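Every protein chain but one is kept in place in this view of the complex.
Here is subunit A:
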Amino acid sequence: MTGLRYVYAVCRPFGTPLQAQLTGVGGDPPRLVPHRDLVAVVSHVPEADFAEESLRAHLEDLDWLTAVARAHQGVIDALTTVTTPLPLRLGTVFRDDSGVRSMIEAREENFLRRLDRLEGRVEWGVKVFLESAPERAPEQPAPQPAAMSGRDYLRRRREQTRSREDQWQRAETFATRLHRTLAGFAEDSRLHAPQNPTLSGHRGRNVLNAAYLVPRGQSETFVEQVERTKDDSPELRVELTGPWAAYSFAGEEEAGEKTAGGEPAGGRTAEEGIA
C-alpha cells in the first residue's frame, strides 16, 4: 500500500504485539518501523488527505480533527499498556518508511534521553473552574421586586460586583495553592492555556489548566493530594483527567521551560495574596 506515513510515537522496542483489532488514523492498522534501538509506530494515510495543503484545510474541520485526534489517542493508549511511548505532535507525516528511519537516526540521542526521562511516568491533568455564572443573577426572582430605592439598587450592584471579585480572587488563590502543592509533588509540570468555555462546554471559568508528570506507581498518592487540597467554596470545581501518556512532557525542553513551573493564568495577584 502506498501513501504517507503518519507517526504516532517513538518507543523502545517492546516484545508484546499490538492489539490485532487496533486501528489508527483513517482506519489503517498501526505497524512498527524499527530502526537501531528505537521503534516508530506508524500507519499509512492517503496523500490526498495528509499532504501539506490538504492537511491544513482538514484541520479547519472539527469533525475531521476529532476523528484524527481520537484515533491518535487510541494508538497511544494501546501503546501505554505495553511500553512508555514518546508521543509525537498530531499530524506528523513522512513520505515513506525510509523518511521515518532517517528521522529516527537524526534524533536518536534525543529520543533515548526523553524516553529515559518519561519511563514509567504518566501525566495527570488538573483543571480548576470557577462555577459561578454572574450573568445568571437576573434569572433569580428579586426578593423585593417592587420598592427599591436608587441608593439600595446601587448598593446591591456594588455588593454583587465585590462578591464576584472576591470569588475570582479566592479561585486564583486556591488555584495557585493547588498548583504549588501538586508541582511540588510531581516530577514536572506544565501549564496549558485556560480552556475556552465554548469548547469545553463548561459554564465556569477555567482558572487553572495544568499537567503533572508523576511516576505511575505514585498516581494514587497524587490523586489524594488533589482531593486533600480542599477549599470550602462550593463554586470551585476541580477536574482531574488521566492517567495520560506524557504528551505535555514530550516536547522540547527549551520550549517547555517557557511555560513550566510558573503560575496559573492570571495568578500573579494570588501569589502576592498568599505571600
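Here is the rule we go by: a residue touches a chain if its C-beta (ideal position, glycine included) is under 8 Å from a C-beta of that chain, and two chains touch if they have at least 3 such contacts; residues count from 1.
FYI, contacts and distances are computed from a predicted model.
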Problem set entry | Chain not displayed: protein name in its UniProt record ("Cysteine desulfurase", "Sugar ABC transporter permease", "Gas vesicle protein" or "Iron complex transport system ATP-binding protein") | "Gas vesicle protein"
Exercise. For the full complex, which residue in A:D37, A:D61 or A:E220 touches the chain that was left out?
Worked result: A:D61
Problem set entry | Given A:Q19, A:T92 or A:T181, the one touching the chain that is not displayed | A:T92
Seminar exercise, completed: In the full complex, subunit A touches the hidden chain through residues 4, 7, 10, 50-52, 55-56, 59-63, 65-66, 69-70, 72-73, 86-95, 99, 102-103, 106-107, 111, 114, 123, 125, 174, 190, 192-193, 195-196, 198-201, 209, 211, 223, 226-227, 230-234, 236-241, 244, 247-252, 255
